[in-house]
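With one protein chain removed, the remaining protein chains of the complex are shown where they sit.
Residue numbering begins at 1 within each chain, and the chains themselves are lettered A, B and C in the order written.
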Amino acid sequence: MNGWILAATVELAGGGAAALWGVTTGPTGRRVIAQNLATSALCPALLLLSQGYGRPSYVDLALLLALLGPVGTLVFARLLAAELERERPSAWALTWAAAGLGAVVVAAVCAATAPGRATVKLLVVGALLIGGNVIASRALSGGFQGVRGG
Amino acid sequence: MSDAVIVVALLLVAACATAAVAQRDPARQALVLSVLGLFLAVLFTVLQAPDVGLSQLAVGSALTPLLIMLSVRRTRRRGRTKEGPE
Amino acid sequence: MQILPYLVAAYVFLVGCYGLATSRNLIHTVGCLSVCQAATYVLLLAVGYRDGATAPVFSDVEPGSRPVVDPVVQALTLTDVVVGATVTALLLALVLQVAKRHGTVDPDELRELRG
Partner (left out) sequence: MNRLRLWLLAVGGAGLTALLVAACPGLPRFGGRSHPYGERAVRASLDRHTANTVASVNFDQRAYDTLGEMSILFAAVLGCVVLLRQARDEHRARPEPAAVARPVRRYALIVLPVALVTGLYVVAHGQLSPGGGFQGGVVAATALHLLYLGADYGALERVRPLAVYETSDALAVCAYLVLGLAGVLAGTAFLANTLLPYGTFNTLSSGGAVPLLNAAIGMEVASAVVVLLATFLDQAVEIEEKQGS
């Protein structure tokens, strides 16, 4: 058990429990936000685990999650548009906190790996994670015109 | 002590499975199921099965929710057209 | 810790079964079935785990330098996940067909329709 795995355990327990609580209670809009934040809580945990186990190839999991997690949220944003339009859920403090957490973890893992292709991959994961989550949050909160039709 | 992360992941999966069954509305269940998929992927990672974790992420994060939500939309729309014009 | 993963797998399976039996919406039933499927993944991977081992993937570690977990159960689980997703899709297609034919997705109403 090293520091990386300990950090991942803490993040997993805290973020996971919070996401689970958020996704099972409250109005639909809040649940979708919790589903979105589950991505941003668990993706850094996967990066920390990859570093803790000393297996750079585990970063692929974080890459896939950063790529597909926001896509899943956009699916809900699209197909629950009518309900979300009424609620316009938003949780900007949490979204930016999660984005900051992602940035910190990516920076820490980057600092611990030798510069090279692995660093580029990590930066791509970070960019996809933060960009995706912010876009998905804005799509949920109706920060731009709601999604209609189709 | 080194198993703490496995225990945490297992407990999250168990709790999330309970929650997924307890949600009676299919759309809300789809939300919980997609989070369950994430927890499963993390559990597979700590059980040292990244291949399975990737597979679960690919299927659970976007594909299954999309299928369920499309079915929900179809059945709901059906209900609407049934009640609407007649 | 000795049997906790197996107990969790059994618990998840039973919870899924409970949901299957008490569900009032066929789409929800399909979701419960995928919870049951998750139990099989947990069970299989728990059987193959080994303390302090790493994944049997040698692209970034030297072969033989660290103990590895069992790859056979991982391969089984891998196909299980993909087949599980397609089974979910097939069942959802059946549900949509039921909804078209009978106009309801409540299993109890369906039983009444049959008379």
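One rule holds for everything that comes next: a residue touches a chain if its C-beta (ideal position, glycine included) is under 8 Å from a C-beta of that chain, and two chains touch if they have at least 3 such contacts.
Remember, predicted model here, so these are calculated numbers, not experimental data.
Of the chains displayed, those contacted by the omitted chain across the entire assembly are A, B, C. For subunit C, the list of residues touching the undisplayed chain reads 1-7, 10, 13-14, 17-18, 21-22, 46-51, 55-60, 63, 67-75, 78-79, 81-83, 85-87, 89-90, 92-94, 96-97, 100.
Against the chain not shown here, subunit B presents residues 3, 50-51, 53-55, 57-59, 62-63, 66-67, 70-71, 73-74, 77-78, 81, 85. For subunit A, the residues touching the absent chain in the complete assembly are 57-58, 60-61, 63-64, 67-68, 70-71, 74-75, 78, 124, 128, 131-132, 135, 138-139, 144-150.
As a convention for this text, only the chains that are shown with their structure count from here on.
Interchain contacts join each chain to each other chain, per the touch definition above. One inter-chain figure worth recording: subunit B and subunit C are separated by 11 Å, centre to centre, where each centre is the mean of the chain's CA atoms. Shown for subunit C are the residues that touch two or more other chains, namely 54-55, 57.
Shown for subunit A are the residues that touch two or more other chains, namely 53, 55, 57-58.
Those residues of subunit C whose C-beta lies close enough to touch subunit A in the complex are 54-55, 57, 59-61.
Of all residues in subunit A, those touching subunit B in their complex are 1, 5, 8-9, 12-13, 16-17, 19-20, 23-24, 28, 31-32, 34-35, 38-39, 42, 45-46, 49, 53, 55, 57-58, 60-61, 64-65, 68-69, 71-72, 75-76, 79-80. Of all residues in subunit C, only 1, 4-5, 8, 11-12, 15-16, 18-19, 23-25, 27-28, 30-32, 34-35, 38-39, 41-42, 45-46, 48-49, 52-55, 57, 68-69, 74-75, 77-78, 81-82, 84-85, 88-89, 92, 95-96, 99-100, 103, 105 touch subunit B in the complex they form.
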